[in-house]
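All protein chains but one are shown in place.
Think of it as A and B in the order they're written, each chain with its own count starting at 1.
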Amino acid sequence: MRLGVCYYPEHWSASMWKDDAARMKALGIDRVRIAEFAWSRIEPSPGEYQWDWLDQAIDTLADAGLKVVMCTPTATPPKWLIDRHPDILPIGADGRPRAFGSRRHYDFSSPSYFEASQKICTAVAKRYGKHPAVAFWQTDNEYGCHNTVVSYSPAALQRFRAWLKQRYATIDALNTAWGTVFWSMEYRNFDEIDLPVATVTEAHPSHRLDFRRFSSDEVVRFNRMQTDIIRAHSPERPVAHNFMQLFTEFDHYKVAADLDIATWDSYPLGALEEQWFDPSIKAKWLRTGHPDFASFNHDVYRGMSKLPFWVMEQQPGPVNWAHWNPAPLPGMVKLWSWEAFAHGAGCVSYFRWRQAPFAQEQMHAGLNTPDNQLDLGGEEASLVAKEIDRVVTEDGELPVAAKVALVWDYEAKWLFEIHPQGVDFHYPRFAFEYYSALRSLGLDVDIVPADAPLDKYKLIVVPPLPVVPDDFAARLAASGAQVVLGPRTGSKTQNLTIPDALPPGAELAQLIPMRVWRVESMRPNVTEKVGQRGESRHWRDLIEAGEGVQIESNFADGHPAILRHGSIRYLASLFDDALTQSIFQDAAKAAGLDAEPLPEGIRISRRGPLTYLFNYNSTAHRITDAASFIVGQEEVEPQGVAIYKANNTHQ
Amino acid sequence: MRLGVCYYPEHWSASMWKDDAARMKALGIDRVRIAEFAWSRIEPSPGEYQWDWLDQAIDTLADAGLKVVMCTPTATPPKWLIDRHPDILPIGADGRPRAFGSRRHYDFSSPSYFEASQKICTAVAKRYGKHPAVAFWQTDNEYGCHNTVVSYSPAALQRFRAWLKQRYATIDALNTAWGTVFWSMEYRNFDEIDLPVATVTEAHPSHRLDFRRFSSDEVVRFNRMQTDIIRAHSPERPVAHNFMQLFTEFDHYKVAADLDIATWDSYPLGALEEQWFDPSIKAKWLRTGHPDFASFNHDVYRGMSKLPFWVMEQQPGPVNWAHWNPAPLPGMVKLWSWEAFAHGAGCVSYFRWRQAPFAQEQMHAGLNTPDNQLDLGGEEASLVAKEIDRVVTEDGELPVAAKVALVWDYEAKWLFEIHPQGVDFHYPRFAFEYYSALRSLGLDVDIVPADAPLDKYKLIVVPPLPVVPDDFAARLAASGAQVVLGPRTGSKTQNLTIPDALPPGAELAQLIPMRVWRVESMRPNVTEKVGQRGESRHWRDLIEAGEGVQIESNFADGHPAILRHGSIRYLASLFDDALTQSIFQDAAKAAGLDAEPLPEGIRISRRGPLTYLFNYNSTAHRITDAASFIVGQEEVEPQGVAIYKANNTHQ
Partner (left out) sequence: MRLGVCYYPEHWSASMWKDDAARMKALGIDRVRIAEFAWSRIEPSPGEYQWDWLDQAIDTLADAGLKVVMCTPTATPPKWLIDRHPDILPIGADGRPRAFGSRRHYDFSSPSYFEASQKICTAVAKRYGKHPAVAFWQTDNEYGCHNTVVSYSPAALQRFRAWLKQRYATIDALNTAWGTVFWSMEYRNFDEIDLPVATVTEAHPSHRLDFRRFSSDEVVRFNRMQTDIIRAHSPERPVAHNFMQLFTEFDHYKVAADLDIATWDSYPLGALEEQWFDPSIKAKWLRTGHPDFASFNHDVYRGMSKLPFWVMEQQPGPVNWAHWNPAPLPGMVKLWSWEAFAHGAGCVSYFRWRQAPFAQEQMHAGLNTPDNQLDLGGEEASLVAKEIDRVVTEDGELPVAAKVALVWDYEAKWLFEIHPQGVDFHYPRFAFEYYSALRSLGLDVDIVPADAPLDKYKLIVVPPLPVVPDDFAARLAASGAQVVLGPRTGSKTQNLTIPDALPPGAELAQLIPMRVWRVESMRPNVTEKVGQRGESRHWRDLIEAGEGVQIESNFADGHPAILRHGSIRYLASLFDDALTQSIFQDAAKAAGLDAEPLPEGIRISRRGPLTYLFNYNSTAHRITDAASFIVGQEEVEPQGVAIYKANNTHQ
């Protein structure tokens, strides 16, 4: 079995635990995550640990044959700790401490908190590190949630100055790298440098970008402290962290490098409501989520996980935290679960076993209602449990074997946010739109960092990537793949300055000779025609094309819109969905890939010999290429899933 | 005569007072409210009282035969007091003091201010408590205006902790009641509890709700201090406070319990502009106000007033404080005045006698222009004065005898604001829409608290009421009335947790067997069909109906939308206006009430033998059921009023 659940024994009478465990097991669940918010129960007063209840809870789960995912409780330091060390509280951009009374009220740079966290992690790891039922670990919970990566504290300032000194060695080097001569911002020593906040107008962009890098590195350091402690006291157990959906405020690749399993928390309906999508899109996929949203995240976390990635928290019904919280359509919990496995998940764990009747999340559904009836999500989870062994037998747990890579980068998000030039230049949106265009062509996609090996891909798609690694062009060329570069690629150096030879920089310009001599950003009610093929939005690179470069389409005013030099394409703008799809289809076909547009709302994934088909629509879909079905049948009901062997192979 | 006016002798040369008084009297006014902002003139320096000017002003009014409504001046502490006791200033959610320089710059919890207020109230009450012309008192002015109920001060924190200790006795009881085990928010003693502000993400909802209750209680305590002082020094004079329109930030029922007269300040055009109404509605009723807005407030304050309620401030022309400030159409000042009397008002008092040419409100019209010409509002007031005795003779000042009750609750507003689940779940809007549907059927409505006796009603309408009193279901049942319960009724316990048996809670579920097993909130561009009858918006309760419950309409996806069990109806959502009206019409008819839709913009009220008809439209309306007219005639002009005996009686 590969299903899990998040469980909070401390929320319920101990008299309920045994029955809970038995019902979990009966439902088909075998992994139970616990204790990530239980610090005040583990250590109700300074140094007074109370293990009894937790011992009993773990033993109860173990007795039912369940494995435990044990957590460190550092996401919620208790009140007594805050009162002893008020410097734990993070400082907001307004200069005020962010108070106790919810969660994540800690500053990654606080020395007090680092020490207190070492202590509690050590205590927990020692206590349960070798418990036979403790099979996995999770560090903390959702690093960065509620905008907590960055803190403007004295501790952060002190560590930032040291970080800068480490990076630049001398203040002259920093002044030169940033270009502080502009507006007389030059520093005479590292101690003159402040945090980039509350300035009269925008702070220096290089200063801001380095502060974001520093803040991200503080998360890495904090997490590594925890993984080191866990590994010391709990050998052989994989260590995970539960990342968030489309979250970009720290470099997930760096944190994941210290983990065994990258996991993520999947709430497709809340995400749809809170992200950039137009109101019409939000209405259209209201109760299903966007057909590519969970997949995008699956592919992000699969790419950075050493062992198969997990969904650590799977939405089982309505959530409580979006502006509006609709209920998933019947079938969606099952569909989402299967979609995770189709993308290579090692486990899908539902959040939470039972809806809590109190506190902030009391309106967040669970597999069971607060009056302990099995809810719709629980029923669908049990259906998945019943089908899963059949599928594992057939697909042999073969890895996803994507031929298409999409480059995904965290610094790009920070850089474009700091230095947008057009206020709606939202990197995750554009990366997602590229991904969605690929998925709408039926392509499986690996999402990879810019420094990943690229040899195994036939098509490499690069959403706007301002800073490219030194050897990026070389690796692209060596791959032999068809390449599509988005606008603004190579537009900045590491220090957030313009490359000497102008974008896309000397190295990429060797692959596709061109020079971006001017750019413009466009307000939402302005678009530009691209030949007869479609429209562009948001942005234009105005390009002087070099020798041998083929202009595949021009804008109406004659500037090149789509350029190609052999297998390298450069897109001067962000295009409408149909045009983006058409360009990617051309590139995929040039790469020898099978790429035909799927009907709207239909998505497929392939794993080993199996095709997984997901119907996000509210009308049935008929499958015409199936040889045999493992799950479902030819007529796929609304919100239905089919898993089958096709009678001809694609790709 | 039952007309009044607000007057500021301190704003004008004493040489004008006598003429002002004579002109008031001549206009038909007999009550004059004074001195609510005059502290700096009464006590220009600490302890140095200057009574002469005020003695003279009161005597001048008395000499003209006018009665005085005397005010305590605590809404505007003078600068010298603030400089001596800076802790008087309330503290904003941003942690900063809210400065001197406008009004209401005081913290209800400040001990310094409580003491200073006792002193000035005592001085004023002693001086004028037995003056023969002082016939009424007003405490302070518009408690809570400009968001001043809540203060995040050290004084508030200290008193809040004591309030919690009083409520919960032990910290364990509080931890259990709130559910602080969630996210390790447990407290070890009351001194560990902070104010629920500036937290990383939302603070604990039970914590927030209790803080709102505490803050409301602080207003009650402050007002009671004043009423005690006034009653001690000025026996027999009724004490009032002027509440605000649709204001919900403290529990008005509790404050009113210490008053003799509940009065309110009626500014229909400003209200329309500032409240939730759509821009098209704001344009439609631009210069009349919404046809149900003043009425709603009349019925709210009538319900909590021991003596007949007053309009203490009546808009006489354009105001200054809304985002845009249009002028009332000719006739509206008269219409609004008559509407108040139709709903049982004891007095309508215009704000203000003469437009002041200086300071913040210089653009707020009065009955007279700044150059002392009678303005349009003044002319219309004089028309009312001329007609009023005729009507009083006819209606015998009989009470409004409504057969319909609408439950209106202050905690509901706070709870849904703190814990909305759908961001636009705005309780006052939904209560108003229910009221408006009833009024559009020609029904007179009592607005009552949830703990009111319900015996005399034939129809009881309950807008979303999350927390129901223990005996609420029993009283509903005992009333024998037709009952309509809105969605989310009974959805929470006193402590803001989910009831054990799920909503609507065990007691209500005995009246109408059902269980709300899931809910969903819907964004504004999403609606759901309700059978063929209409559409629902904002919210859906997904309901498992119990035995004997009749599903009157389903949503398109089959979930019950309108449920009925005998005389108890439950609405699973908020419906469009027409559907709401239709449901209420069914219920009214089942209750034996006459309920037919009125033409748009036409409203009627009944008091004793008289029917009052108000024409909010810009076209004339023809009355067809009149036997004889006291005011007006069959053809009611745009913005016109008619008062008549009908040739057949309704209800």
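Just so we're on the same page, contacts are C-beta pairs under 8 Å (C-beta built on N, C-alpha and C of every residue); 3 or more make two chains touch, one makes a residue touch a chain.
Predicted model only: the values in this text are computed from it and were never measured.
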{"item": "Touch criterion as defined above, residue of B:18, B:79 or B:306 at the omitted chain", "value": "B:79"}
{"item": "Contact with the hidden chain (one of B:273, B:409, B:446 or B:528)", "value": "B:273"}
{"item": "Of A:9, A:97, A:205 or A:378, the residue in touch with the unshown chain", "value": "A:205"}
{"item": "Options A:59, A:83 or A:194, residue touching the unrepresented chain", "value": "A:194"}
{"item": "Full-complex contact with the absent chain, from B:17, B:100 or B:309", "value": "B:100"}
{"item": "Where the unshown chain meets chain A, residue by residue", "value": "94-95, 178-188, 192, 194, 196-207, 419, 421-423, 495-502, 515, 517-523, 525-526, 540, 542"}
{"item": "Residues in chain B touching the chain absent from view", "value": "10-11, 37-41, 44-45, 73, 76-80, 83, 90, 94, 96-105, 145-146, 148, 273, 279-280, 282-283, 286, 317-318, 320, 323-327, 355-363, 365, 369-371, 373, 375-376"}
